[in-house]
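Left out: one protein chain. Kept in place: all the others.
And then chain A:
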Amino acid sequence: MGDQLLKDRQDAPIWNAIEANNFKQALKLVDKRLAKKHTEYLEALKVFIRSRSPLASEKAAVLLHLEGLAERKFVLKDQESIELYDEALGEVMPQQQEGWGRIIGELRWQCVKARPKDEDLSLKSFEACLGKGDLEHAKQISNSLEKSFPSSHAYPFWNIAAMFLYSISASYPENQRKLWGSLAFAQIGKLALATKDAADPRKLPLRSIQTPQELLLLHRITEANGNPVQRLEYLRDPSLGPDSLVAKGEWQLWRFKLKLLEEAYLWKELFNTTRELLKRGRTKDESGQLVETRMCDWLVWEGFIRSWRNLDGHEYKDAVVAEVQAHLDPACGIDKAWKRNASLAWVKSSFADSTPFYLGKGPDKVSGHDRIPILLQYLHQYGTATTAYNDLRPFVQQMKPEECRQLLAVLSSHKVFGDPGHSKYDLSQAREDSKSDYEGFKTASKLTEHINVYKLKYFITSRLPEGENEPTCNYCFEAQSQYCASCLKTLAHDAAKLYLCAVDGGRSEWNLLPTDRHPADDLAVLAAMCFIKLSKTGIESSDEPLTSVETSYILQAIALLEHAASHSQSNFQIWLLLTRLYIRLGCGSMAMRAYENLALKQIQLDTLSYSLFDRISSFHPHPFGHVLDDSTSFKTPIESLRKQQKLYRGARSHISHNSWLSFKHGSYNTVFELQEVSQTLSCSLSSVMSVIENRKISRLVPSSASEDSNNGGYDILPPNAESLETRYADTNDYATFPSFETTRGPSFEELCRVFPAPSDYRYRNDLATEKLIQLVDPSVAIAGANDAVASDIRSYIESNSNLPEMDDSEKYLTPAENLASTAYISLLLIVSESCNPELWQEPQFQAQLDSYNKDLCESLEGQIQLIENAKDLIPAFAKTLNLLYTAYQVGRTAFYSSKYLSSRGKEAHASQLEANKETLDLAKRLMQIVADRSVVVKKGLDEGGWIDKVLDSVLQVPGSEGETESVLGSLKDLMDAGRLEVWAGDVVESWRDSVVGLSYLKALAS
């Protein structure tokens, strides 16, 4: 920094002292220089040095000085002084956006105002204001730039973009925002008119729209302040529309046009536009090239088909048929990506139309009236691509039960792609046979075709007809409550067998690169999905989790997926499923291993951290002690959370730097997109999770001194993030999980959740609870901050007059968390209201306080009962771990809250002191029972025989009548027995490692 701000060689010793953190010496030197010559720079340097002082009084003095300068509207003469004051404010008020604008933003603006022709100064000031989100001064500076440099084409657009940015920012008064929004709208309208009115589109006036980004800005502003009719007018205009010279082929403009036409129900125009686009897409230019194939976009086909459906007249349908035929004509020459759109358009048209829809000639002629042949034809054409299933799924889910049965019968008869032949596959024989004997599944294309068929079969068999009182299986017609166990089991067996046969012989038979995933992977995933669904069909209570059918199916799913992972290291969907399943079984280190295989970095730490770290504090808060075969040591949970938090801190500068860059390069649309990212990241659910889990773990697990210095990462969140005014953004990626389910219902990620997903509701409650803990728990309380925290709690309660509804809390919380939530809310109310003398005279005060205490005691008792009634504790699955850790934390908080209230003496209401006794007693009982159960769980795992129990559970379904063998048991010849045994050993070691953290759950002495 010294290099950048060093003005005079004589100042070098001062900067050397600053860089050596010798501020006393630096101050002495600067005073000496000031005594000789008083300059603005040296004055600013002195303020900067004082800001680095650890003394609060010095920091306060600096702030006062800076505020004084801003209030006096002081005009600084040189750039370096501003930079120094900027740095000084950053030292005394880190992360204070509002304060920055009021002080530094104002100082920068005064400089620009005094020297408007100094372009460099204006640009630097604009960049700084933009970076700090000070849009008030950014717009004033951009306005000054526009006026001071009238020959610039860019500055009017900067000014318009800055005004519009201001108008959409929630930080400014509503009436002001409206005003500036209208002004931006009026100004860009004038520039659009100039383009429209220009005599020669190649010689546009300086103040006119000339680039695609400027056109996008026009649409963004018109969308917010104008109306769709105006936007359509712009899009229809030859000078401003998507075909204009200015647009330079910007595809987004066509997308706008199609959307607006559809929203305005202008079906005829939409039909003609899309028809024209599709024709252009398949038309060659003079050189015989197809240069506009982009016009064959699926969006265009959708608009074409939808407009036809809304128009009367046979000619429209004929036109659709003709267009599809033209695109599918081999002589047309369009690429396969676009041809696929035409084929899918045919399927879509057939499903949309109730009258026969013919395509093709001669024996291939297929009637659109019969939907099954149409689907099968598409499957034949595109079945070698994984996407065929996804393409067809929306149509299959429109089919009636009878049609589904017919389709299933066709698919099961091997008429589509032939018999893969795996039922005859014999392991010992296969080694002697030539590969070609099994060509039904030994090439990637053939295998993918069969996988698409399996996915369709899975879709139909695992989906019971909707809306029927007594649903029956689509295939075997038996009445079912949730899934058809018999069909799922058959499908699981079939898919698992085909999978195991396909991978028999290893990757070398498939000529795969190390980074390629195995073409058979989806079969293993599909079979695992069947197992997971089967685990839900026969839930029975058992004292030993490993003897239950539910656990057996989960273990089978894991064993098969582990087998698949060993053949396909790069398949991230397998690792995502394994992470989830290991969490369910309480195997922390195995879940971590699966998660580590995802190799997440950068923004992925925001979108996918939840898959392991949501609730990590009540699952595996301690470091991972179980080292797996590959001897990789894992980061501790807290290290991982801190790595995630680093991302958020770095993202701020990336966003502000690129917002500036976007202005510089005239990419106005990007400015707004980056603004959206900034708002999203500033309070993503995942960032809140990282803070909450970090703090919970820090309280429980002893940490090193360097870790202690971290406050949990609160700096990445906005102040008072628990307030209802703070909007959280859910950026968690649930969609990358594999899912072959209906798109109308829950995805597979939802179906296989162990606990309710991350939610606004849970995190907000957690943040409020953290405030309570900060107040009452002596191990985390911040000296001198009690009043501030108590005031935060009071404002939280006041701003949440309708504190979270209890009725639907089960959707967001586990049973233990639900009880804990009631306890925390009661504690927040008790601590806040019993210490607020202003409320003591209220007529309902005592009754309310009594009801809070009653709720608290009931929830603590409920928690005790939950633990007492818990069966199947060993090995400890996720639900057991969650129960114990959650109960412990609520017991501890209730304990310290009672202690805190007792310590307040007369500051707390007298009646509460009596109520505290019961709370204290219950809290101690709760912590004692948690500690006792933890010992039982730990001891239980020290016994031997667990590996055999795991293997028995995988290879034999216990307790199922008439069937002693599991699906994998019947295929065990195709599994590697040695590998299976090693894996079972790792599972058991992982259970043992997971319960190490329970040793922190100790009863507290009174």
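Assorted remarks:
What we mean here is this: contacts are C-beta pairs under 8 Å (C-beta built on N, C-alpha and C of every residue); 3 or more make two chains touch, one makes a residue touch a chain; residues count from 1.
Here is the rule we use: contacts and distances are computed from a predicted model.
This figure omits one chain of the complex; the name its UniProt record holds, of "Protein BYPASS-related", "Large ribosomal subunit protein uL13m", "Vacuolar protein-sorting-associated protein 36" or "N-acetyltransferase domain-containing protein", is "N-acetyltransferase domain-containing protein".
Residue A:P212 is the one among A:G101, A:P212, A:P545 or A:G969 that touches the chain not shown. Touch with the chain omitted from the figure is made, among A:L344, A:I374, A:L561 or A:L951, by A:L344. Set against the missing chain, the residues A:S662, A:N818, A:T880 or A:T919 yield one that touches it, A:S662. Of the candidate positions A:F149, A:Y172 or A:W251, contact with the hidden chain is made by A:W251.
Against the chain not shown here, chain A presents residues 212-213, 248-252, 255, 291, 293-294, 296-299, 335-338, 340-341, 344, 384-387, 390-391, 393-394, 514-515, 517, 570-572, 598-599, 601-604, 606-608, 650-651, 654-655, 657-659, 661-662, 664-665, 667, 669-670, 673-674, 676-677, 680, 731, 733, 735-736, 743.
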